[in-house]
Each structure stands twice: as C-alpha cells, then as structure tokens.
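All protein chains but one are shown in place.
Now for chain A:
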Amino acid sequence: MSKYSLDYLDHLESEAIHIFREVAGQFERPALLFSGGKDSITLVQLALKAFRPGKFPFPLVHIDTGHNFPEALKYRDELAEKIGEKLIVRNVEDTIKSKNLTEPKGKFASRNALQTFTLLDTIEEFGFDACIGGARRDEEKARAKERIFSVRDEFGQWDPKLQRPELWNTYNGRITKGENVRVFPISNWTELDVWNYIRREKIELPSIYFSHEREVIDHEGQLVAVSDFIKLDAADKVLKKNVRYRTVGDMTCTAAVESHASNIDDIISEITATKTSERGETRIDDKVSEAAMEDRKKNGYF
C-alpha cells in the first residue's frame, strides 16, 4: 500500500463529507433529521468534520413520536448541548391533536406512519428545502434504488419511476418551490461499516445499544420491550432477558436481540456472525408486506 492509499472507511467518509457540503452549497434551508439512533449519530460526526470550526448550516430536527426510548432522548439532548447546535423537536402527539388523526389500534399500535404527517408539517413550518437523513441502501430493497439526492414533491411523495439520473459525484438539488430533497450521505454504508466507523471514531452511543437487562415479551420470535405503549395480553409472559438494540426506532416497533455484547468489539463480532438482516431482526413495521417500505416512502416517509 502506498502512502496515498485510503482505507474504505476513509473513502466513505470523504464521500459523505462531500455530500454534506453540497447540501450546504445548494440549499437555503436544510435540516438534519436526528433520531438518536446510530445512523443519525454518525451523520452528526460527519457534519462536524464537514463544517468545523464553523457552525452547522442547519439545525438538528427530531420528530418525536412520543414512543421513543428515554435513553435515546436523553442522548439527543446531551449531544445537541455538547456540540452547541440548534435542536428542533416536533411531537407527533401535537399533530394527532391538531389534525384529529386516528391513532392506530392494536397490540403494537405504532405511530411510525403518523410520523410522516408531523415531518411534512415541520418541513412546511420552517420551509426546509433539504432534509438530511441517515438511511442506507443496504437496509431494504426499495432504499437500494433511491438516489443520494432524492426529490420529493410538495406532498413529500417519492416517485421511484421518475428519479433523476445521478451521475459521477455531481448532485442536482434544483427544485421548484414546495418541493424538497431528502439527502442520504451514508447511502453507500452498510450496517457493519457504520459500526466500524463508530469504533474507529470512538463515538459514544445511547446505552440501549449495549447489553442490559430488560423486561420483554416474546412476540413471534421477536423480543419487544414492555412499556406503557404496548398492550399486554393474558397470554403474554413477561421475561427478563439480557438484550441490546440493533436499531433504535419506536418502542412499539423495534425489537431487541438477546445479547451479552457490552462493548463495540463484541457488537461487531455479533453482527459479523449474524444470519439475519438488521431490519428483519428488529423492525416489526417492515413485515406488513413485501413493498411496505416502498409504499411508505411514496407517501413521504423517510
């Protein structure tokens, strides 16, 4: 290896920084959608590298479903404080009240779909023209088709058949008023790439990513945390297990995995050995249908 060779993580990092700066150069009111999950935490690290010693040219925006893990919310507030950047929080609860939305019913009533309403309202409220998110193409096969600069119409809809060609590293972010662009700087990263980067950069994560004891129920092979947000049936047995989370979404639609991995090295070994995909193992919301993600994205979901 010559001294001018780069590790694959350096390639991915430089590509992501380049994308961040294109957003800063092309848009007037961008926002970084921040959930407190590892992918958006990685985005913050990349934004620090892209813009320091300057400030971020965008606020962090969190669409809070009200069903989040308290550990993730605590992490969110502490991070925003530590880096001294603006954090905007908008609550799905408020949208439900103001718009008279119907809450989904059922055992794992998830506000995942309602999130889209709050997101679109927030985009309108602040006039955001670009929203940066931590989606990756390896997560799901509809995402594998999405551009890095993904144009949404004024209803937030994605049209997979009318995507702009995206050539070289040239990003076309021109839009008509009312449209907005979703930008995915870590499109080309895999789950393992993110973990390896977190290890290399020594990034701190919310505690739920590491093994801890938690009360869960076993739902068709998936471990769901007992919380105020799910309804227990008589048949449910509450179990105490050592678990960690592979992804952090809502408490209602994210499942835990049994694990004793208490540090990043152990997590990376587990992920390297696993035979189930990240979404397959932990997301209850993708199992609805073969095109669940494609349909949600068409409707304005991230």
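Here is the rule we use: contacts are C-beta pairs under 8 Å (C-beta built on N, C-alpha and C of every residue); 3 or more make two chains touch, one makes a residue touch a chain; residues count from 1.
Assume contacts and distances are computed from a predicted model.
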According to its UniProt entry, is the unseen chain "ABC transmembrane type-1 domain-containing protein", "Molybdenum transport system permease", "sulfate adenylyltransferase" or "Amino acid ABC transporter membrane protein 1, PAAT family"?
"sulfate adenylyltransferase"
Which one, A:S40, A:S187 or A:T254, makes contact with the chain that was left out?
A:S187
Would you indicate which residue among A:E166, A:D218, A:D236 or A:E270 is in contact with the undisplayed chain?
A:E166
At which residues does chain A meet the chain that is not included here?
1-2, 4-8, 10-15, 17-18, 21-22, 24-25, 48-55, 57, 137-138, 141-145, 160-161, 163-170, 172, 174-176, 187-188, 190, 192-193, 274-277, 280-281, 290-291, 294
